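Scroll down for the structure; my scribbles are underneath it.
Incomplete set of chains, arranged as in the complex.
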Amino acid sequence: MTEPTPDVIAAHGLNEPEYAEVLNILGRAPNLVELGIFSVMWSEHCSYKSSKKWLKTLPTTAPWVICGPGENAGVVDIGDGQAAVFKMESHNHPSFIEPYQGAATGVGGILRDVFTMGARPVANLNALRFGSPDHPKTRHLVAGVVAGIGGYGNCVGVPTVGGEVNFHPAYNGNILVNAMTVGVAPADRIFYSAAAGVGNPVVYVGSKTGRDGIHGATMASAEFNEDSQEKRPTVQVGDPFTEKLLIEACLELMATDAIVAIQDMGAAGLTSSSFEMASKGGMGVELALDQVPMRETGMTPYELMLSESQERMLMVLKPGREDTARGIFEKWGLDFAIIGRLTDSGRMVLTWHGETVADLPIDPLAQASPEYDRPWVDTPAPAPLDEAALPAHPTWDAALATLIASPDVASRRWIWEQYDHMVMGDTVQRPGGDAAVVRLHGSNRGLALTTDCTPRYCRAHPESGGAQAVAEAYRNLSAVGARPLAVTDNMNFGNPEKPEIMGQFVGACRGMAAACEALEFPVVSGNVSLYNETAGEPILPTPAIGGLGVLEDVERMATIDLKAPGQALVLLGG
Amino acid sequence: MKATVHVTLKNGVLDPQGKAVQSALGGLGFAGVEEVRQGKVIELTLAETDPEAARASVEKMCRELLANTVIEDYRVDIEG
Amino acid sequence: MRAAVIVFPGSNCDRDVAVSLRAATGHDPIMHWHADTELPKVDLIVLPGGFSHGDYLRSGAMAAHAPVMREVKARADQGVAVLGICNGFQVLTECGLLPGVLMRNQSLRFICRDVFLRVEATDTPFTAHYAPDQVIRVPVAHHDGNYFADPATLDLLEGEGRVAFRYTDADGTASAAANPNGSRRNIAGVLSANRRVLGLMPHPERLADPLLGGTDGAPLFSALAESLAA
């Protein structure tokens, strides 16, 4: 086997110390398939190598937390034997390149994270940031992203009930598309990803694998530059119809006792799903890659391991349940293939028509991925505003007109009317209020949902901004009458190798941690998107917060509309 | 002057529509349909009378609006 | 009244309409998988909203050829009531049980919001609980709801009183501004010649519960329960 050249190693995004660690782990040079796997597993996107140290400082526990960060999504007990499963995830770079498909596949990915855990998705939300309204690309990006979110969510039949949108020139070359899904499951029927049982079959279901987004996971972690336009990586096309079938088929199979472990194939597809399942369960895996359902001819093991084709899942079944599972997936018209088995070797052995094409130790790859303590500098607290230097106060009428006309305040009706926000028949508070409220089907209880962040506060002072975002989510949930329970977050920042940017990240984490602690409002899931820069210009630090609360009686929920003339308006708080 | 633009998905890009049509044709009893790909055809009537100028203009329309060149290819035909 | 809701791959308002049917009749409808050709004897067949087969090619086109649809057509010919909501309406036009076709919305955008409808025909099992010309509020949620038929067909439908609902303002005027999708003559729902098949784009099942913000959709289900009572 020929050793990869420095160019090839660099193209896989591994720096010198990282490659040295690869050699150390393997005791030999990797082949191309193996190099590809390392590159994906150790990308920022999959390994959280820059952010891990700080994420660990967020409070993640409370008596009602069933599962905190570390699984596909967070799980909280919402009473009555039910659990809410939720998470937020970014699809920023793909959405800038192809807004419709980028946003659509973002929704598809986060839905899979939630139904993987056995929950039926009941609501989608999103947090969007675009460049200046008069930037030539903004209109096209807004239209495409909104249509893409609707195109996917509407078709799968999950209501999109809320979200937020801001405009700022800092996002001109790097928009943010963060999608959140909330699902509901019986609290004692949550499905996890840890593989177990030597000899158990490893099963692939969903769509066939094509050459989609090969290297997308590494792309998502590399700073954008001007020629990203030229490189134009293969953008993935979403198939919401297949996703809808996959939801129904998975939930149908989950109602039996056939599944040992299940994991969606998100970014980095088969690689990260198989390694994560094996590593969490302390198992080894043998996969016969030639058994993977393929969409195109001539695909290679390298491509199969790195493909980001959408609408696919990996499962470990109990022995003897293959036919039950196959029957369900075939009824729904989905691919089903037994592609391997679990072993006790602690190694990932990949074969191609009987020949071994990769043989890697699982834990060193999955768990010993690099973890950096990146240098950072604190963002100084801004000086108090000098009142004398402010422009004269406009008339109240003019101030009001300016505010209402501001793109950050103007009505979002144009957006949410493109989302089916009522399907499933439980949206008791539609978009437009402080938080959306979705009734728990068949009961009078409900979930309140919101996403919040004010990036200009976060830029002025990340710590206060991070705390403010959490507090705002808490307030929005309280305002409809819900008891706030937990949050998911999506940390969108620039290049963490720059100490000021890393300082923004650290500051935001500190603020969020303090607010979550004070409010007993733990972080149960989240996602980090770094390197959001174009030509060296970073976005505003944007720690988007998704909050979830519970209402015991939706008939007593509060709404924003003024109900009758003559009623008093009261201002609370300071 | 008339121009016809064919916009088709690039090779290797998933075509959910084509896939669904293929399986529906199978369901209707049509055997031997090995692949289905669906694209768009856009017919333009132009004031322009010079074929070369018309082609140049339509190619520009394709790049700017009619095709999504990230995932689609296009072909322009000009007829008198 | 016994009802069956046909479930196509990609249907997503099947559960919603089942809830409304249960509220009106006191029992659950049969949920019938599209590939199953043995349709039990029922008084009402419902084709629900959603994106059957992803709405790829044309909305409703592939579902119109589902194995069960031959039987649905036969039952319709025998006078069994058939209700198609949204995607179900698209399936009914594609399979020829109703005339016309639902094209892409004029705005080209998906549209989800409440609209006002004027009830144009009350002599049907679906609309008997509305008053003539009553204006009701129900939501639409579709990308392809732009009703098209040639002028002769439209004249025929109007002449035979087969326009069931029209998009209007709150005061009942069928203005252009009240038309959410560009439908010819503001048509929101049409009936078959025997008045036993109704297709409509708006979703009465979405406003049939006070907690959801309105109940103007409920009389459609109560009318069915009463008219079709065995």
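Each chain carries a letter (A, B and C) given by its place in the written order, and its residues are counted from 1.
The definition used in the following text is that a residue touches a chain if its C-beta (ideal position, glycine included) is under 8 Å from a C-beta of that chain, and two chains touch if they have at least 3 such contacts.
Worth saying up front: this structure is predicted, and the values here are computed from it rather than measured.
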item	value
Assembly formula (labels as shown, counts from the whole structure file)	A x1, B x2, C x1
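The rule we apply is simple: only the chains that are shown with their structure count from here on.
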item	value
Length of the line joining the C-alpha centres of chain B and chain C, rounded to whole Å	34
CA centroid of chain A to CA centroid of chain C, Å	37
Chain A: positions in contact with at least two other chains	239, 241-242, 333
Where chain C touches two or more other chains, by residue	53-54, 56
Chain C contact footprint on chain B (complex, rising order)	16-17, 20-21, 24, 27-28, 38
Chain B to chain A touching residues, read off their complex	9, 12-16, 19-20, 23, 68-71
In the complex, chain A residues that touch chain C	147, 150-151, 154-157, 239-242, 244-245, 332-333, 416-425, 427-428, 430, 439, 554-555
